[in-house]
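For this depiction, one protein chain was excluded, whereas all remaining protein chains were kept in their positions.
Per-chain residue numbering starts at 1, and chain names A and B are given in the order in which the chains are listed.
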Amino acid sequence: MNGLKYNIRIASEGRELVAIDEFRLAKSAINVLLGESGIGKSLISLAIAGLLDPDELNVKINGKSYTAYLRSREAIDIRRSGFFVFQEPSSHLNPLSTLRTQLREGSLTDAPDEERILRKLWQDSALSDVESILDVYPKPYRPSGGEKQRILAAMAFKKMAASAAHARESLFIFDEPTGNLDNNLRNEFLDLLIENFRNQEATIVLITHDYSIISRFVSTYSAVSKNILYRELLLEHGKLRLRDFLPGEYLSWMEKRNKAIHTVKKTETILRLYPHVKVFGRTLSISRDIEGRKHEPLVIRKGAVTYLKAPSGAGKTTIVKIMMGLIKPEKMSMELGSEVYTEETNRNVWAQNVWGKRMTMVFQHADESLNQNSKVKSVFSGLPIAGLMNEQKIVNSISELFEEEPSCGFLETKVKYLSGGQKQRLNLLRSLILHTDILILDEPLNGLDFARVAKVIAMIETKLKSGIGVLVISHNEEVFDTLVAQEDVYYLHHTGVESR
Amino acid sequence: MATRTLTGNSWLSILNSKKDLLWLMTWIAGLGMLWIWDALFLNAPAFARLQTAFLNSLFTGAMVVLFSLALGWFVGVSLHLLENSKSKVGFAVISFITDILRSIPQIIAVLIGYIILTVLLYQGIIRSSFVQLVWIAGTIAVAVFLEVADTIRHRIDYFRTLDFVDAMLCCGIKERRIINIEILWKNSRSHLLHKLIAIFGVSIFLQCSIDFIISVGLSTDVSLINFPTTLGNLLANVDSKQDILALSNLFTEPGYLSVIFVRHLQGLSAAFCIVFSLLCIYMIANGYVRRHKLA
Partner (left out) sequence: MIDLSSILHKENSSLWTRLLIHGAGIVLMAVIFWIFISAVEISRIESKKSDREIQKYLDLSKIDFGNPLDRALFRESLDVFYNGQTHRNDSLLTAIDNLRQRQFSDPAYKTGGNHDGLTWSMAGKLSGMYLQFLAIYGIVLVIIYLLAQRIAVYRFIKMKQHRESYLTQAFELINSIHADRIGSTWWNAFGKLGFLFLKALLKGMLLMLLFSPAYVIAYSVKTTIDTSSILFMILLGIISNGVLILTANKFFTFLVGESKKGYVQTAVAKNLHASYEWDAPEGIPPRTLLKIKHGFRSHVFQPIFFNARFQFIPALKEHASFLITGLIIIEMALNIQGHFCYELLQQILYRQYDIAAFIIFGIFLTVKVTEIAIDVWEHKEKRKYGY
């Protein structure tokens, strides 16, 4: 199998963002690119695809200036025949143009197979259902994040079909294409990807944090497994390196976890959320069965993990925000210990009794949750326990929770200069040191590489021993199903939209 | 024409990337050259008046910036806190008032302030020049502070759309700390400074304009001589007006160019100070936006 090799340097205002001596891609293969968030996977991919702005960044590829690279035959072929599916679908669609127009402009104008691709991505829905989405202008909440992501994927597949003749020169990059999709839709996407790959053998890069894709590829697409390569981008001794990731690493870890026996202990209930919550004109209901036949209150117990599952866009984050008192619902009832919280509960009560004292929550995007302009040590200022936190205690907490001593000057570093993994750990630490009764984790494995995933799971298991109750929202079902007893798994459904 | 971008660490590329500092130096240099020219060719009393006028205008502009920041911060943060409170009446009232204030052109608001100042001067309640300048600054600040309040609200609203605020609330960090320190102090200083630079420019413009306008007098008992000397009322001075009028001689007598910058210096210097300062402040603000990537 031929390969592409790149020596890439990317800097901004004199500060090096990415420097890698050898970034390899196998041609006519699916290159699954793994690695923690913020390490440079997207930046490197954008650079190779010729989509970085030379005015904003100082880029050198194989020793040449970026302008020279953009004029090279290779870059021209990549741009002409390839495509890039961006990570954040909301900002990558023109809000003043219908989805249909955007799906058919530029080099996609005469691209074939649109109907087939859309029907596949919409799980063989009736064409009229898909058509109704195409005539909307993309807004923050309509269509959903998953639908927008599928539109971007559809663009890529259309381009693949259109540039079949130039498959060997083309490069298709999918950056976190399944982040907003539930497992069923993710699998539909992967099916389409493999199907197109079989037809054209283009060079594909699939950037993802979802290690469970490995399980899917190995179990379902063994016929093309020799054309699927796993690479991990990691920082070693301060240098960026691309290593071959063996699927066995992940699969054997999962096997061990699956074999571990979870004894179900009946422990004290800390929180009970009654099953019907009305918000934004609709009712969210909770059940223990996937069909939602019998509604039951969601219970969080001491020393146990509760897992809330739902399709993408169903309202998982909304419901946990309601439980935290961040969103005022039209109707809800929750018992936290002996206290009752309803839609009438004043915000001050949440602030005085709950936030940072009884409950805390870790949001999925560390970049948004942390103040990027704060120093690491200032992240802990303002916490209810800030008076107890000196620098030594912070260092001890980092070492204890993540089994590694932070480097000198770490506390003085601004958050924005940390890696994605470091930010995520800091995000977790800020909540963990509060020693609350309940910890809510929203997509805690987002942006972590495999080594960190394993550590976070180990950390959660350790914290459980201290009696904390954990509520998890995650699309990494494969991983969390090994951590959670079946009776602690709940499903969220929305049952009807009321007119306002 | 060359189209490549200059790279590297040369002083030129540094200046190119810090256009706000470049224009600040240009402003100082331009005013410096004017000072030297006037020291050589402008008569001493007029030169003294020009310097006083410039310093008074600068002082008033600085006071406007301080007042606007204080008022704008207070109103912006108050509106946010009132919006989230249980009773919305306070929010409704303040929003309604600010909406009406926004609909009053700035010059009218400043004119009303000057009318009140005229009455206070006439009645002898205000005598000192310093107090007059502070009053003028306060009046202009009332006309422009909403821009600061809007910037503050936009910044708070932007961070509210992210997980930023919710994540900190969940960790027990107090909301007033989140707003004042985490959002405004740590993440919005550049935005606020840019807005204050723009406000400084607007205040110079409004000051000079209103001083010029009221040169006909708002009262027979109070006139320009009762107000402290500023660039605007220096320009409105009859001598200065004559100097500006002399510029139109250049259309019919181009040779007049050789004497105009010596003979008609008071008015031209005042006009140059005003126009050049407005231009430089605008370029500094623009350069600041580019350097800090605020756009």
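The definition used in the following text is that a contact is a pair of C-beta atoms (placed from the backbone, for glycine too) under 8 Å apart; a residue touches a chain by one contact, two chains touch by 3 or more.
This structure is a prediction, so every number in the text was calculated from the model and none was measured.
Student: Can you tell me which of A:8, A:155, A:411 or A:441 touches the chain that was removed from the display?
Tutor: Checking the options A:8, A:155, A:411 or A:441, the one contacting the hidden chain is A:155.
Student: Using the document's definition of touch, tell me which of A:84, A:350, A:450 or A:480 contacts the absent chain.
Tutor: Reading the full complex, the residue touching the unseen chain is A:84.
Student: Please identify which residue in B:53, B:271 or B:284 touches the non-displayed chain.
Tutor: Reading the full complex, the residue touching the unseen chain is B:271.
Student: From the list B:51, B:95 or B:226, which touches the chain that is not on show?
Tutor: B:95
Student: List the chain A residues touching the unshown chain?
Tutor: Interface with the chain not displayed, on the chain A side: 46, 49, 51, 55, 79-80, 83-84, 86, 88, 91-97, 102, 105-108, 136-137, 139, 142, 152, 155, 159.
Student: If the hidden chain were put back, which residues of chain B would touch it?
Tutor: 1-6, 12, 15-16, 83-84, 88-89, 91-92, 95-96, 99-100, 102-108, 111, 115, 157, 205-206, 208-209, 212-214, 216-221, 235, 241, 244-245, 247-249, 251-252, 271, 274-276, 278-279, 282, 286, 289, 295
To be clear about the criterion, only the chains that are shown with their structure count from here on.
Student: Can you check how far apart chain A and chain B are, centre to centre, with Cα atoms defining each centre and the answer in Å?
Tutor: That pair's centroid distance is 46 Å.
Student: Can you list the chain B residues touching chain A in their complex?
Tutor: Those in contact with chain A are residues 5, 7, 9, 17, 84, 86, 162-164, 166-175, 177-178, 181-182, 186-187.
Student: So in the complex, which bits of chain A are touching chain B?
Tutor: Those residues of chain A that touch chain B are 13-14, 54-55, 58, 321, 324, 326, 346-347, 351, 355-357, 359-365, 368-374, 382-384, 427, 430-431, 434, 440.
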